[in-house]
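Apart from one protein chain that is not included, each protein chain of the complex appears where it belongs.
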Amino acid sequence: MNTLEVHDLSINYLTNEGIALNAVDGLTFSLEQGRSLGLVGESGCGKTTVMLSLMRLLPEAGRIVDGQILFNGRDLLQISERDMQSVRWKDISMVFQGAMNALNPVRTVESQIVEVLQLHNIIDSTRDARKRAGELLELVGIPAKRGSQYPHQFSGGMKQRAMIAMALACNPQVLIADEPTTALDVMIQAQIIELLEKMQRLLGLSLVLVTHDLGVVAEMCDDVLVMYGGTVAEYASSDVIFNNPQHPYTQRLLKAFPDIAEPGSDLASIPGNPPRLDNLPPGCRFEPRCHVGKGEPICLKQLPPLVEIEPGHHVACHLVKGV
Amino acid sequence: MEKQPILQIEDLYKQFPVTRTFVDRVKRSPKQVVHALDGISFSVAQGEILALVGESGSGKTTVGMNVLGLQVPTKGYILFDGYNMADWAMGKLKSRKNGDELSRLSKRKQILALRRRAQMVFQDPYESLNPRQTIWEIVVEPLEIHDLGLSADEKEARVRAALEDCGLAPADHFWNRYPDELSGGQRQRVVIAGALVLEPELLVADEPVSMLDVSIRADILTLLQSLRKTRNITILYTTHDLATAGYFTDRMAVMYLGRVVEIGPTAEVLKEPRHPYTQALVSVAPVPNPRKKRKRMILQGEVPNPIDVPSGCRFHPRCPIATDECKITDPPYVKITSKHKVACLKTLSVD
Partner (left out) sequence: METQNRIWTTFRKKPMALIGMSMLAVTLIMAFFAPLLAPYDPNERVDVTPSDILAPPDARHILGRDDAGKDVLSSLIYGARVSLIVGFVSSFFSMFIGTSVGLAAGYFGGRVSNVLMRFTDFLMVIPDLPLMLVIISVWGRGLWKIILVISVLYWTYTARLVRSQVLSIKERQFILRAHALGASDFRIIIRHILPQVMPLIIAQAVLDISSSVIAESTLSFLGLGDPTLVSWGMMLNFAFERAISRKAWWFLLPPGIAIVWVSLAIILIGNALEEVVNPRLKTHHLFNPRNMVSLAIGKPPLVEPESTSEVIP
């Protein structure tokens, strides 16, 4: 049984006028214990929405209209809010984007971890909780005695580590990291990636990494799901995505990444802009910008289904032949 | 005879005082200073694209600000086309050369002349445009400020040319819009157009693509690169992303804590970095291919606070090959080739 399985997840947003705009459509993936999945896409592709829905933390205007989220076989969309609360943080935990600003500035870092431990009834006694907080900080590479400092005394990288420590406090099975390396210096990024890899190995964590940075994904993710306009474009193992991409978007996206080993080589851009939620193309969402399918009748009319063209390699494109 | 470089930076220092609290004053604690730039020297030839690469605290943005005269150096000087930038930015140029037009102008006219020739592109396309101005107003404003004696038609032509050269064609489609109607990439093009409309010679691009989606970065960088060909503009490109620097720049200067630790032709520096810091940066730059896993040299700790610069070689606390000598000696530049310099005691001057 997979730790996390998502089937056909569809999410809408309601505008002020009550009209439903489709933000995510037909998202499907599975995550095994101890593996990591990279959820990749650019701004507006819906990856943040997907991520929030995994914890049922959508903003007020969001509505999950279809699909299942199976955590160890249990559909999280069918359980009560009360039951969901014991899933959050204990089973599935999250490190937010801009986590550096998510720490309470008027409380010590240690006390915030203690609060998490006590709130979720992991440890009751404050003394034991403090000790555990210290252990967690050491685990992420922060000397335990710095726990008594305030967030403003921590650097950006250290705050990120503190947030990871907090997310791991309840020993979750799944950790969702939302752009954990954006806004950090390159060297700190590398440190954080190394830390996440270490946590995965040490704790058997399953990791969902949401990012727009393909390089980070190549570095540490086993599987990759490329999203575009709220739909899955391609979903396969990391090796396949980077070395045998079949979806036109994936192909172009890879070409847009400068390779430091080949300085001066050609770089591609994808013309146009991602679709707006209130102006979605009727067929394939990538069609207006697609170098293969632009103007093709079937691409204009129909949303391509996600097809497994070879074992483990799923593509949603009308013009890709199955193997 | 080699042409004089359009930009010459000589021993540039820039320090910012740390504001003292009342308690500090009472305790008479020593005055602290942020050493943003601690002795930078390099020059840029006309039409060249130079990358300034560094992490936070490296001083790369500060270099850009000083090069444009938006800040004044604490020590050292910057020469733009032979003129002292600090003086020029304040309108204080005095007559030096024979028949020198510039120094005879009034203070305000001197400053305007400078701004016409050196422009900037900013990092955050969502913050660098006035949300209350239309695109037309944004791009025409430099022309209005500089009062170039253009007729209304000429102004329109220039604005149109600037917008369309930046890929915003047809211009009429855009110039009645407001910034929030455009995407990040389009906004950045507007910023570039606003800089180009004055036909500058020097452009400082401060992390122009770091806030844009990956798939649009290439376009913006290609645009910048093309400016060299079409308008012979010299570009100073600041970034923390080595890979983008590798894409379109001629030379690269790697900065650490206010100093240039390595400078040389971009391809050479990326393929054969000599300074341990550069080597570390190159090794951890994410490569979009899981098969090409290379050994990552991850430095521990973080860039130290520029208030407390380490003694000797400022990189020694984090350097994997540092020795005792590195703790006391500030390394001088070692020439690898005529164009490639490194500031490291452990580098042997070869080739």
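Order of writing sets the labels: A and B. Residues in every chain begin at 1.
In the analysis below, a residue touches a chain if its C-beta (ideal position, glycine included) is under 8 Å from a C-beta of that chain, and two chains touch if they have at least 3 such contacts.
Owing to the predicted nature of the structure, the values given are computational and were not obtained by experimental measurement.
The missing chain, though absent from the display, is touched by one residue of B:Ile145, B:Ala169 or B:Ile307; that residue is B:Ile145. Touching the missing chain, out of A:Ile64, A:Ala144 or A:Leu203, is residue A:Ile64. In the full complex, chain B contacts the hidden chain through residues 68, 70, 108, 111-112, 114-116, 119-120, 122-124, 127-133, 141-142, 145-146, 178, 180, 191, 194, 198.
Definition applied: only the chains that are shown with their structure count from here on.
Computed from the mean C-alpha positions, the centre of chain A lies at a distance of 33 Å from the centre of chain B. Residues 42-43, 155-158, 185-191, 194, 212-219, 238-239, 242-243, 252-254, 256-265, 267-270, 273 of chain A are the ones touching chain B in the complex. Across the complex, chain B meets chain A through its residues 55-56, 183-185, 213-219, 221-222, 240-244, 246-248, 266-267, 270-271, 280-282, 284-293, 296, 298-300, 302-303.
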